[in-house]
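I have placed the structure first, in the form of structure tokens, so that the comments after it can refer back to it.
As you look at this complex, bear in mind that one protein chain is not there, while each of the others sits in place.
Chain nomenclature is as follows: A and B, assigned in order of appearance, with residue numbering initiated at 1 for each chain independently.
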Amino acid sequence: MTASAASSSSKVTDSDAVPVTLKVNGKHYDLRIDPRTTLLDCLREHLHLTGSKKGCDHGQCGACTVHVNGRRVNSCLCLAAMQEGAEITTIEGIGQPENLHAVQAAFVAHDAYQCGYCTPGQIMSAVALLKEPCGPDDEEVKEFMSGNICRCGAYPNIVAAIQAVRQKDKREG
Amino acid sequence: MPESAQMLIIGKPQPRIDGPLKVSGGAMYATDHHFPGLLYAVPVEATIANGKIEKLDIAAAEKMPGVQAIFHRANIGKIFRSTPGQGFEGICDERRPPFADDVIRYYGQYVALAGDTQRGQRGRQHVGQGGFPVADRAGG
Partner (left out) sequence: MKIFNLTRANDPAQAIAASAKARTAQQGADIRFIAGGTTLIDLMKLNVERPAMLIDINSLSLDKIEAAPDGGLTIGAGVRNTDLAHHSVVRQNYRVLSEAILSGASVQLRNMATTAGNLLQRTRCMYFRATDMPCNKREPGSGCAAINGANRSLAVLGTSEHCIATNPSDMCVAMAALEAVIHVRGSKGERAIPFADFHLLPGDTPQRETVLEPGDLITHVTLPPPAPGNRSLYLKLRDRASYEFALASAAVVITKADGKITRARIALGGVGTKPWRSMEAEAELINHAATEPVFRKAADAALRDARPQSQNGFKIELAKRCLVHALKLVTQAPND
């Protein structure tokens, strides 16, 4: 009895690569990629935008959260080659240390992280949440943020940071 | 440090210097690093749960574009097993380093490792796991 190789599919060559132009944080990138490349792997390995993190690679942790056409999604379950024409925003496009977004600044002020690995995904979700129909209470914020897991347990501070931004927006809004 | 100065630090919130990098995606974790010559290790895993490697056919895999090397028992050199620290003898759970012998003990056991310039499965798909006999110690 012989066991064949793990995947007896057709031969993989560079001619299997597909062209795609991605628009990420306002910039265009012309690429040729294996069609199996997820948006997450494309961002991290091809564009070296490593702010989006790989936690579970199966849509179960939220560390890979990015915005596509204004909506938060799990980039690990998106195929990069299907994103032609889409507006993609990653954590790098939200703000930089010298010019932080209000949510990023609130995360720092409220110590809303420990190791920081889930943090970009948390922030991408939090920024999107500001425009979603989330009720005023902490319980609703927790429900809207339930797709982002934090093994360090920074949840109370994450909620506090988000609520601080929302209350400030409400006062100034 | 005088006690009065200590009380300025102890018990007070301190701004974290790692904060701005972590919240902007700039903090670099192990897999975030890219540098020239970086290869990705892609394991070739046993597709049976119990048996013996009779031969590994790596010729086709070695020729795949991007594949720089195929490592296996015969060419990887010595892999040392880690010794548990004192008091941790009962906790260290992997006592057998990879490629220690030709025996397959579980489904998915590494039988070879491809070093590829791209994350992906190009090399792995072409390592032929040749001639696993049914050396089934369970007697089946």
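In this section, a contact is a pair of C-beta atoms (placed from the backbone, for glycine too) under 8 Å apart; a residue touches a chain by one contact, two chains touch by 3 or more.
Everything numeric in this text was worked out from a predicted model, so none of it was measured.
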Exercise for the section: Going by the touch rule at the top, give the shown chains the omitted chain contacts. Expected result: A, B
Practice task
With the full complex in mind, choose from A:V24, A:L49 or A:V73 the residue touching the hidden chain.
Solution key: A:V73
Completion exercise
Note that chain A touches the chain not displayed via residues 7, 9-10, 12, 16, 18, 34-36, 38, 57-59, 62, 65, 71-74, 76-79, 81-82, 125, 128-129, 132-133, 142-144, 146-148
Exercise for the section: Name every residue on chain B in touch with the hidden partner chain. Expected result: 49, 107-108, 121
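In this section, only the chains that are shown with their structure count from here on.
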Completion exercise
Per the touch rule, the chain A residues reaching chain B in their complex are 1-9, 11-14, 34, 36, 41, 44-45, 48-54, 90-92, 94-97, 100, 104-105, 107-108, 111, 113, 116-117, 119-120, 123
Handout entry: Parts of chain B lying in touch with chain A, wherever the complex brings them together
Key = 13, 15-16, 18-29, 31-32, 34, 44-48, 64-65, 118-122, 124-134
